[in-house]
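One protein chain is absent from this view; the other protein chains keep their places.
Which chain is which? They are A and B, in the order written, and residues in each are numbered from 1.
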Amino acid sequence: MSVVAIPHTAVRTAPRNLGDRILRGVLRLAALVLVLLVAAIVVEMLCTALPAMHKFGWRFVVTSTWDPVAERFGALPFVYGTVVSSLLALLIAVPLGVGAAIYLAELAPAWIRPPLAFLVELVAAVPSVIYGLWGIFVLAPLLRTWVQPFLGATLGFLPLFQGPPYGVGMLAAGIILAIMVVPFITAVSREVLLAVPNTQREAALALGATRWETTRMAVLRYGRSGLVGAILLGLGRALGETMAVTMVIGNRPEVALSLFAPGYTMASVIANEFTEATSDLYLSALIEIGLLLFVVTVIVNALARLLVWSVGGPVKAIRE
Amino acid sequence: MADGILVKDLNAWFGDHHVLHDIGIAMAPKAVTALIGPSGCGKSTFIRCLNRMHEVVPGARVTGGVRVEGQDVYAPGVDPVQIRRKIGMVFQKPNPFPTMSVFDNVVVGLRLGGMRERAVLHEAAERALRQAALWDEVKDALGKSGVSLSGGQQQRLCIARALAVEPEVLLMDEPCSALDPIATAKIEELILELRSTLTIVIVTHNMQQAARVSEATGFFLLGELVEFGVTRQLFTNPRDKRTEDYITGRFG
Partner (left out) sequence: MTPAARRGINIVMSGVAALAAALVVLPLLVIFGFLLWQGASAVNVDFFLHLPKPVGEAGGGMANAIVGTLILVVLAAALGLPLGIFGGLYLAESRDRRLPWLARFVADVLNGVPSIVIGIFAYTVIVLPMKRFSALAGGFALAVIMLPIVVRTSEEMVRLVPSSMREAALALGIPEWKVLLRVVLPTARAGIITGVMVAIARVAGETAPLLFTAFGNRFWHQGLDQPIAALPLQIFAYAIAPYDDWHRQAWAGALTLIGLVFVVSLAARVVTSGRFTGVR
């Protein structure tokens, strides 16, 4: 039997089936809507913030008068409060979060790891408003009657710990934020550490290193940039966190050095004043604060993800 | 005559990697053709070109002509879906659908083809499972998950799944490589029974298997079809030096 003539054709792949084309279209549309949605967020906020940007320019972020009646808006106290409360939170949360991640990924006995990781997930799942509730009725009185008098008596020579102990204020906000972002830092750091190749560990262990020495020499060094990314993700959370902070920071638009003093954050002022913003300029000023918050968190998050990816490739979608 | 499988000037690529060079072959209808060769020789790629599964891989490309049971597989306007309905395929590792029962696995091709009548589906399932010599083992467990079966049973389930849509051709890509000797013997028995009704092409790296089940054998090396002929002749009296080296074990 010989090979009979067969038409000779070159073939490229293309879905020709109608159903294939429809489904591809629908899926592509879904992705497109996602992209357009984020574009719409940017455009909408830019448009509504434009009047305030026009009127105040750069003075908006460097002046501290917030007077809705006279329509003079300077957001410095909010920027200051957001930055200080977030940094305070990181100061507490980073050692705890990274330490817990090291324990979970490297040092803990195998049987304890899954339940502990699940508990960390649950800490992250507690709604913000519940942390706020606990902050008002438990944390703030605790700070007022015990912690702040003690700090004032021992470290009162520092301007950070001066002034009357209100309970609510920057310190309370920093602590509650730390509690809220620490599970994030723990979870992402843990994934970064788990992404470190086992060959790194085995190399160190084979040299006779202890578990801790292995962690310090091989694992932490290898995962360093990813850990920075995890911390930045925590920072991104802290910057935008609203409810719990609003409930415990005291909501006073002032730049005060003391951690005992009440403060205000960008997210809190939006939460508190948005529905009361009667004039267009007032609303525009609040939305400009939202836009600032948006831009800063996007930058922080983008940076964080690049750093986390540098260790393990796109780590699993980080769950909120 | 147009029956059987005719291939002419077939070339295939993965991206820039040219994996099949000018393959021409004529495989007889209602017979078993075995394709042997060292791993990476292109034999699996070759059978994936026969039912247009090669192009499923991103960056993969084919040129040339293939005619299966009178149908020009790569003619313009031909829907690969229609081609694959006519040509069943069994893979190296058993791959039943884990979320489906034994029954659903067997009839999935019919059901997604639009068949709704339970009686027809039941009849087709029993027929296919009998053909695959699995009916007696699973007839009381049709509702159980397909992955609860043993490896050999899973592979026969996959064969039943392919047979249920009544293909004219069955392509088998190293169907026994993940199975133990007893399960392998059952599949081989099955192949011998099925060959009276189907055109079968089986890729194998096991020369004894090729010798046991096939009428004709092709030897692939480095993307070329080195030799193709009657099985007994190819194994006892190869024409090409490279074939001889391979079947006598003096080769890779």
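Going forward, a residue touches a chain if its C-beta (ideal position, glycine included) is under 8 Å from a C-beta of that chain, and two chains touch if they have at least 3 such contacts.
Note that the coordinates shown come from a computational prediction; the quantities given were computed from them, not determined experimentally.
Enquirer: Mind giving the shown chains that are in contact with the missing chain?
Expert: A, B
Enquirer: Tell me which residue among B:8, B:161 or B:186 touches the hidden chain in the full complex.
Expert: Touching the chain that is not displayed is residue B:161.
Enquirer: For the chain left off this view, which of A:62, A:87, A:138 or A:257 is in contact with it?
Expert: Considering the complete complex, A:138 is the one touching the chain left out.
Enquirer: Based on the whole complex, identify which of A:83, A:123, A:147 or A:255 touches the chain you can't see.
Expert: Of the candidates A:83, A:123, A:147 or A:255, A:123 is in touch with the missing chain.
Enquirer: So which bits of subunit B touch the chain we can't see?
Expert: 51, 53, 56, 58, 81-89, 91, 93, 95-99, 108-109, 112-113, 145, 147, 158, 161-162, 165
Enquirer: Using the document's contact rule, name the residues of subunit A that touch the chain not shown here.
Expert: Considering the whole complex, subunit A reaches the absent chain at 15, 17, 19-20, 22-24, 26-35, 37-38, 40-41, 44-45, 48, 95-100, 102-104, 106-108, 116, 118-123, 125-134, 136-138, 179, 182-183, 186, 210-213, 215, 233, 236-237, 239-243, 247, 267, 270-271, 274-275, 287, 290, 293-294, 297-298, 300-302, 304-305, 314, 316-320.
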